[in-house]
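Of the protein chains in this complex, one is absent; all others appear in place.
The block that comes next holds chain A.
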Amino acid sequence: MQDFAHSFTLAGELIVSGNEDLAEIIALSMRVTATALGISALIGLPFGAILAVSRFPGRGAITVLANALMGLPPVVVGLSVYMLLSNAGPLGPLQLLYTPTAMIIAQAVLITPIIIALTRQVIADLNAEYADTFHSLVVPWHTAVGALLWDARFSLITVLLAGFGRAVAEVGAVMIVGGNINHVTRMMTTAIALETSRGDLALALALGMVLLLIALAVNGAVAFLRGTERSAAHA
């Protein structure tokens, strides 16, 4: 049990000391996850919305597939991306393996289905309310998708936060495609795994607490922005 108390103190010390290595690791984690989230949002939001409002054959199957892929095991994603990017694989000449870009790809693959599936549900619910209005005003479908995405923006931010949470906490995929290389591809989660394997459980847990704090800070910042936006909308 003293490990928990020790970890708390250690986490506090790590943050206060402004440790350069830790700052580098946190910055990399944030950059990789934010970029992966940006890519996933660009693909997932419109795709999810279109899936919600349009009617085409196979739509049900795609929805089921997207929902199922929310449970993609990170290690499988990591392995697949590794085999694609490996020098023995089809994308080997790009020389992306063991770079932050490889980790961005893995995380984007991991969370895009989550963004698609949750966006589809949010937009489908809202569309049920709006459908009659769209129909009577003869609104073209792309205008409708735009309006739905905009009006659902607060729910969609929660969708993006879910994607962020999944990506930032993930270790299996980035370990394989990033290689946990010091100063190049070492992230919060891979550093935690490394310290665990070194038997330094207190330091590993302290790093975990720092990661949790970061997730709290990100969610807090979004909640704050959301608050100012709401008050601006009502002003």
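Operating definition for what follows: contacts are C-beta pairs under 8 Å (C-beta built on N, C-alpha and C of every residue); 3 or more make two chains touch, one makes a residue touch a chain; residues count from 1.
Quick note on the criterion: contacts and distances are computed from a predicted model.
Matching "4-hydroxybenzoyl-CoA reductase subunit gamma", "Solute-binding protein", "Probable glycine dehydrogenase (decarboxylating) subunit 2" or "Multiple resistance and pH homeostasis protein F" against the UniProt entry of the left-out chain gives the name "Solute-binding protein".
Screening A:S54, A:Q95 or A:T143 against the full complex identifies A:Q95 as the residue touching the chain left out.
When the whole complex is considered, the residue among A:S7, A:N127 or A:N180 that touches the unshown chain is A:N180.
Panel shows chain A; residues 30-32, 34-35, 37-38, 41, 86-89, 92-93, 95, 97-101, 104, 153, 157, 179-182, 184, 194, 196-201, 225-226, 229 of it touch the chain omitted from the view.
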